[in-house]
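Every protein chain except one is present and positioned as in the full complex.
The first chain written gets the first letter, and so on, giving A, B and C; residue counts start at 1 in each chain.
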Amino acid sequence: MSAPTAFRTRIAVRFGDVDHAGIVFYPKFFIYFHEAFERFFDDARLTYERLLGERRIGFPTVHIDCDYKAPLKYGDSLDLEVSVPRVGQKSAVFRYQGYRHRDGKHAVSAEITTACVDMDRFAAIDIPADLRALFERFAT
Amino acid sequence: MSAPTAFRTRIAVRFGDVDHAGIVFYPKFFIYFHEAFERFFDDARLTYERLLGERRIGFPTVHIDCDYKAPLKYGDSLDLEVSVPRVGQKSAVFRYQGYRHRDGKHAVSAEITTACVDMDRFAAIDIPADLRALFERFAT
Amino acid sequence: MSAPTAFRTRIAVRFGDVDHAGIVFYPKFFIYFHEAFERFFDDARLTYERLLGERRIGFPTVHIDCDYKAPLKYGDSLDLEVSVPRVGQKSAVFRYQGYRHRDGKHAVSAEITTACVDMDRFAAIDIPADLRALFERFAT
Partner (left out) sequence: MSAPTAFRTRIAVRFGDVDHAGIVFYPKFFIYFHEAFERFFDDARLTYERLLGERRIGFPTVHIDCDYKAPLKYGDSLDLEVSVPRVGQKSAVFRYQGYRHRDGKHAVSAEITTACVDMDRFAAIDIPADLRALFERFAT
């Protein structure tokens, strides 16, 4: 088995993502994180859409800790590293490290705690074994 | 019975609504129109949320015809007039006339055709009598 | 010279794009169209960002004509064809034909008229020759 590593993906800043101040509006980073989160599942051939639709399992956000370090502008893209540093019984922490592509500058750093939830009852459940195994591959 | 008139409401441009060019990003106007559409139902004490949730009736958009006449910036607000110029058997056309509050300039004009839909089957149905009566009060 | 053809690109529906009714919220399609529009310029090695930033030329929307034909859900993606059926002195019409990827169903069809604008003065200008030549290659 290979050592844990981060999942890497790149997100381009879109025209409508910048705000009145000419930089990416800070809530948009959570849209980027969610897109990276979805690609993380896609990459594992466990699409988030099927997880929600077929298995009725979702990972709503319960806590965010996020640092903004450098602004992004239109024309920029963000190199994101997704890892899962902590996996509990019913929750998992996703870490997002974002680097501004043009200069490699560390732009954003976030830890997003998600609960593993039965979407029909909206109640926390134990993380299923296959998902736990996936997360642990990215436990860096 | 009073003569048909438009429903009037005001929407403030929000910080995140402007784009890289410093003006309201054009898709945001449809967010404004939908907000006005919801207030139109609220004002009639027929909230759109209950219409969808309890009566399972919705009005998804099937056609848009929209003219942009003057740009809005952050700090601006939009005076909107909502009317329902055409009510068919299973569809209704909502007209939105938007004026820039600071100078009264005509900023945007749209006709949005909606279908009356049974949300469970996502199939067009006849517009119920109470909604038809409401729409006709705004048939200016 | 080859016959005019459409520019093709695919957009995945994102988690936050669906609305209370479980389908892609109709204003989001304009976000998709804008993303396709930006990729159209990228593909021609004339990025929209540099067009705006360096040449101070933009193409704000002045008119929309749009038909919604079939809904998209989370998990869907949209195959978009971008063409430029009409190029005037100071304006260009972009046509977007969108097909639901899973079944090829025609989902959305739009013509978006844009003005060629000097972003410093926000005034219409003649479309520069290189952009006119680009648009005419997609004049299908």
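Operating definition for what follows: a residue touches a chain if its C-beta (ideal position, glycine included) is under 8 Å from a C-beta of that chain, and two chains touch if they have at least 3 such contacts.
Owing to the predicted nature of the structure, the values given are computational and were not obtained by experimental measurement.
Taking the complete complex into account, the chain left out of view touches A, B, C. Of the residues in chain C, those that touch the hidden partner chain are 15-16, 18-20, 22, 25, 27-28, 74.
Chain B residues in contact with the hidden partner, per the touch definition given at the top, are 14-16, 31, 34-35, 38, 47-50, 52-53, 74-75.
Listed here are the chain A residues that touch the chain not shown: 20-21, 23, 26-28, 30-31, 34, 49, 52, 58, 60-68, 71, 119, 122.
Everything that follows uses one rule, which is that only the chains that are shown with their structure count from here on.
Note: Cα superposition of chain B onto chain C, rotation of 180 degrees, nearest 5. One simple way to say how far apart two chains are is to compare their mean CA positions; for chain A and chain C this gives 28 Å. Averaging C-alpha coordinates per chain places the centre of chain B 24 Å away from that of chain C. Computed from the mean C-alpha positions, the centre of chain A lies at a distance of 35 Å from the centre of chain B. Of all residues in chain C, those that touch two or more other chains are 31, 34, 49, 52.
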